[in-house]
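Apart from one protein chain that is not included, each protein chain of the complex appears where it belongs.
Going in written order, the chains are labelled A, B and C, and every chain counts its residues from 1.
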Amino acid sequence: MPLTTNPFEDDKFHEECGVIGIWNHQDAAALTALGLHALQHRGQEASGIVSLSAGASFHIHRGLGLVGDIFGDAKVMAGLPGRAAVGHNRYATTGETALRNVQPLYADFEFGGFAVGHNGNLTNAMMLRRALVKRGCLFQSSTDSEVFIHLIAISLYANVQDRLIDALKQVEGAYSVVALHNGALMGARDPLGVRPLVLGKLENAAGGDGWILASETCALDIVGAEFVRDIEPGELVVINDDGVTSVRPFERQRERFCIFEYIYFARPDSIMEGIGVYETRKRIGAELARESNVDADVVVPVPDSGVPAAMGYAAEAKIPFELGIIRNHYVGRTFIEPTDQIRHLGVKLKHSANRAMIEGKRVILVDDSIVRGTTSKKIVEMVRQAGAAEVHMRISSPPTTHSCFYGIDTPSRRQLLAAQHDVQEMAKLIGVDSLAFISLDGLYRALGHARRDNANPQFCDACFTGDYSIPLTDWPQEQAALAAEMAVGK
Amino acid sequence: MPLTTNPFEDDKFHEECGVIGIWNHQDAAALTALGLHALQHRGQEASGIVSLSAGASFHIHRGLGLVGDIFGDAKVMAGLPGRAAVGHNRYATTGETALRNVQPLYADFEFGGFAVGHNGNLTNAMMLRRALVKRGCLFQSSTDSEVFIHLIAISLYANVQDRLIDALKQVEGAYSVVALHNGALMGARDPLGVRPLVLGKLENAAGGDGWILASETCALDIVGAEFVRDIEPGELVVINDDGVTSVRPFERQRERFCIFEYIYFARPDSIMEGIGVYETRKRIGAELARESNVDADVVVPVPDSGVPAAMGYAAEAKIPFELGIIRNHYVGRTFIEPTDQIRHLGVKLKHSANRAMIEGKRVILVDDSIVRGTTSKKIVEMVRQAGAAEVHMRISSPPTTHSCFYGIDTPSRRQLLAAQHDVQEMAKLIGVDSLAFISLDGLYRALGHARRDNANPQFCDACFTGDYSIPLTDWPQEQAALAAEMAVGK
Amino acid sequence: MPLTTNPFEDDKFHEECGVIGIWNHQDAAALTALGLHALQHRGQEASGIVSLSAGASFHIHRGLGLVGDIFGDAKVMAGLPGRAAVGHNRYATTGETALRNVQPLYADFEFGGFAVGHNGNLTNAMMLRRALVKRGCLFQSSTDSEVFIHLIAISLYANVQDRLIDALKQVEGAYSVVALHNGALMGARDPLGVRPLVLGKLENAAGGDGWILASETCALDIVGAEFVRDIEPGELVVINDDGVTSVRPFERQRERFCIFEYIYFARPDSIMEGIGVYETRKRIGAELARESNVDADVVVPVPDSGVPAAMGYAAEAKIPFELGIIRNHYVGRTFIEPTDQIRHLGVKLKHSANRAMIEGKRVILVDDSIVRGTTSKKIVEMVRQAGAAEVHMRISSPPTTHSCFYGIDTPSRRQLLAAQHDVQEMAKLIGVDSLAFISLDGLYRALGHARRDNANPQFCDACFTGDYSIPLTDWPQEQAALAAEMAVGK
Partner (left out) sequence: MPLTTNPFEDDKFHEECGVIGIWNHQDAAALTALGLHALQHRGQEASGIVSLSAGASFHIHRGLGLVGDIFGDAKVMAGLPGRAAVGHNRYATTGETALRNVQPLYADFEFGGFAVGHNGNLTNAMMLRRALVKRGCLFQSSTDSEVFIHLIAISLYANVQDRLIDALKQVEGAYSVVALHNGALMGARDPLGVRPLVLGKLENAAGGDGWILASETCALDIVGAEFVRDIEPGELVVINDDGVTSVRPFERQRERFCIFEYIYFARPDSIMEGIGVYETRKRIGAELARESNVDADVVVPVPDSGVPAAMGYAAEAKIPFELGIIRNHYVGRTFIEPTDQIRHLGVKLKHSANRAMIEGKRVILVDDSIVRGTTSKKIVEMVRQAGAAEVHMRISSPPTTHSCFYGIDTPSRRQLLAAQHDVQEMAKLIGVDSLAFISLDGLYRALGHARRDNANPQFCDACFTGDYSIPLTDWPQEQAALAAEMAVGK
């Protein structure tokens, strides 16, 4: 497996979505836009808002690009009146299909308008879709969310809440959903609580409580909302002018929140399931230093995501922390097309070495993960060109050996470096003097557990373990292969 | 003076330009584009490249926007052939005029094509312009650089180098210039060396030395060039296929390099006049801690520019350094228009408090400068809302009491908070428990001097002292007012 | 009813759509684009093409604007491979909804992909839609065509042709439909044949017959196809590699082709139901002269649509035909916004008087219709300002007293001048010395009939008579009002 040196690739897992909902606020759409801005890291390709104004009128604006570009125009915002709204950020997809897939999806039902946005992935969406098409349902998009909508449309229950529950009971997967109809804002998390969703309270000029649902607490902070609580796994909350009602369509199960949210996805200032992301990352760095420190002159984070772990590492290892790599903030989506001549210069458009902090030094690079290894290889080359005496890499996650089917954009296992090579081979391919990953138990310790409870794991960590807590119904081959692998593993 | 809370303002001085020139490289325009990308922090509004191909043909492409957007298209780059090029990044200006003002400027002279880009400001440009217009010269732009071009056009000297010298001798100001004609790439710095310009050497597939001139060393790094030396104050370098020739049109004077480049403008990985920017900022932070530390729980930088000073401060003060403020990387030029309703929420689109690091703590905020004070006030409010027990602000520059006339975009003195208020008043207006700036001598110490040599200051520090080393010919009123002020001061 | 003088309004009925389908040609999408270009007069707001390539892959490109703008890019055309395609031009609609409504609509059915475009209007679409929504069908657009698609999707018949027939039998209205699935290109006209659809044969480089369906013969001409025949009222043609099969889902009825196609909608070089449009318009002009000539110096057409009728009129009346009004060809969709100051100048952006042909003359203006009367009033003013001694207006259609519900964009009856005023009042409002319309029987004579057969009218002429041949199921109030009016009329 050759490591390419395309200087533009961002070798990371990508969160696929962020969601938000507002109930009872005079600036519902504006707050939704602000919240989407705060959740921009969860999806940078497209955003949408559906607002609900008096007389059960729904208003939609969706577009491709960043939140600020799509909703930065006063005329656009004026077209989204009302006291309730739902919004959605999306990662990925191109072409004509793209705009059809931008959420929130909206449909006219018998009982009125209905808008829904979701973060995550339904693992039986394709199976359900085939059945729905057979029944005569027409699909306009390729999103999982449309399955929800059709399930609600054909449900025989009389009211929208019962129909939503009917739909939730038929889908499998990892998801957080926000939905809006004339009577209520609703939010739900999957039974295992893999994807996040939080509830906050808004002050409201007009009196009465305003409410907010969002993927992360940072969206509450930007609009000045007070954090109330995480939505619980398998919980459906129904928010209307009588307040917040909790409905539990599912039996309680042990939660398995996505552990990668702490490592990379979530914004450092968010609090997830009661645990601060920034401090967690520092603790992971400290654990990493305890497990696998090496004698060196300087600890350098790979910016920006590696910074807190590097700080924790440096403090624990008592090695100076220095910003030995500078990130160029002006790298946008469009960029200088890499010609062959330029590519061979090994040019770094996103990062540059701070030579004065590197030259002649033994450097420990701290990063959060290695996916394909392509970016890591380039950064190591750059650090060596800047004169590093030694380059050691420390990773604040265990090796990512498995793909995610629960709402994260990941390459296939063939492309995952850690699925194809052991750590020693990886070190050689990346070109470092040493390479170490935090252990699985080390990661759990940083999250406040003595160790991973292998019988009942506290988190979803399938990308490190292959331990998929939700059936991969739509991927029978992968499911079979994993079962075989697990059998061997045991 | 009311402090407004417009959440979008960036309360900083702004560098007005970056320049680059390439001689003898098969990818001259591509390297120029990459260098402009590395210099993007010196000007984000517009960029241009003029390349020179065989047969003395010049090719121009200029546009408004970021380097990546303007030069990211292979077709655009294909339209810029040749082995030599000059490029320019520009801050500011809008409308039809805007494109006319984008540099490099190009003109057809009697002796052939000529392109010039400059960083800085001519302090007698208006006076010269009036004289040139009277003589029948037609100005197409409002840039200082056009004065250069006309002076060269009407010069009676026979060759272009002598004409350029003729022009340089007539202008006053702070500038670094790169110019390209069929026979040579030229670069010059003003006699005091206020603005930076460095020389580097490029490897060249075709053999023979390639050369690069650029505002900062970070542009050399991105193209893999070897740093040769700073162009000296008052030096003109002429680069052709015989190598680099140094010409000295001016008598030697004591250099007065812009001290603010170290504090804020330059990229942290650049080396200026032999001094690394990143370490300097850390040393300034350490000096600041020695001069004015206060008992506290945490040192928090105002990102991104305050980070190195805060690291230096924290290390010296032995107070934990924490990323207590998170910067949103997705803030672009266009953004959600601030409605009144949203503005009163005190929304922070660029920064958010990392509550877990702030709540209940005594916080020392470290920033590099206070210009109008508007952003500082908002950040303090945000930190207080996140529950800080105390908020102390430490600034890694002396109070900015005077405007810059040497190429930096600064507000008038009326808008400079430090020009209107003493430190105690400023603390009150900004809302901090204490406020301190580094002393002028402290700043000089961090730069390796025992103190400021008031008789012959080692740097240009007019923005802190009003000690303008180059006459303000075009601003006679300001010049008179300053003379009066200085007389009183003595 | 004040007559406004907005100089930008185009006071015409508007055809709402043009359709085209190609079967078995190596350049299917390119021919479709060319045909859409020839049919541009039937819809200028949006166009779309769906092509079908080997392996039952469908390819879609749709956009807002003119055909040339949407399909003028080689990359776009390269994305539409295959030997079959359907295309659609559309009039009207704006905003986010707009793109969703652009046809052809496409859906994934149980049996594979299916694309459909239609010209016309279903008069029970809303009723059907309500029933379908109740059943759980989700509508993504507001077009009638989506009703077709859902009816096909939920049909219980085993094959797509039977399902299409099932759908056709449930809808009422005036329509021509082209549809494409993996096995065939299909075309259908409503039982009364109100809207046009023709069949042509294409030469094919690869051998084998190629086929084309299109709204008008001018689309056959542009691609060099040979005219075969009109699709018959109530006929469904199924075109596959075995040739063209005719299916007749409906009992034969007497045809009632839209008479307005001859007067204004169709391109003059089209042949409809065996009758050439251009000559028909000349014959109508001649009839008009016979019925209502007046002594005058010059016959002037209102360009461009009034030209053939004016030629026929002038020849019959033996009065010179002159281009006394010049049309500005550069009037696009976007134009100089009419400020109040300019509006009061009575400025004519689309037309200008050819003063030399007008001044001092008695002028007969020939136009094809008067809808609101606004444009007519302005043109008369302009002609008077140019010095006409007398202005007489002759109209090559009877007074348009009723709205069209069969696929033509018409204002409500309140806005139809002829529905609110008698001819004498109209003459006064428009400002002419005399005004005359062709009689209904005169119009029928020009079309080759002795007179209108009131028992079994040969054409649909509801806009002149209120004799609506297809029930207005979705407009019960209008239906009732018309019934009352008819009762009175008798």
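Just so we're on the same page, a residue touches a chain if its C-beta (ideal position, glycine included) is under 8 Å from a C-beta of that chain, and two chains touch if they have at least 3 such contacts.
Remember, it's a predicted structure, so these values are computed and weren't measured experimentally.
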Displayed partners of the chain not shown (whole complex): B, C
Of C:D221, C:E261, C:D367 or C:D474, the one touching the omitted chain in the full complex: C:D221
Among B:L64, B:A153, B:V228 or B:V294, residue touching the chain not depicted: B:A153
Among C:D69, C:D241 or C:D453, residue touching the chain not depicted: C:D69
Selected residue (touches chain absent from view) among C:Q26, C:S142, C:Q253 or C:Q424: C:Q26
Chain C, residues in touch with the chain not shown (by the definition above): 26-27, 30, 33-34, 37-38, 40-41, 44, 66-69, 71-74, 77, 218, 221-224, 267-269, 271, 276, 278-279, 304, 307-308, 311, 321, 323, 326, 328-332, 334-337, 339, 341-342, 345-349, 352-357, 385
Interface residues of chain B (partner: the chain not displayed): 60-62, 96, 99, 107-110, 133-140, 149-150, 153-155
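FYI, only the chains that are shown with their structure count from here on.
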Centroid spacing, where centroids are CA-atom means, of chain B and chain C in whole angstrom: 63
For chain C, residues that touch 2 or more chains besides their own: none
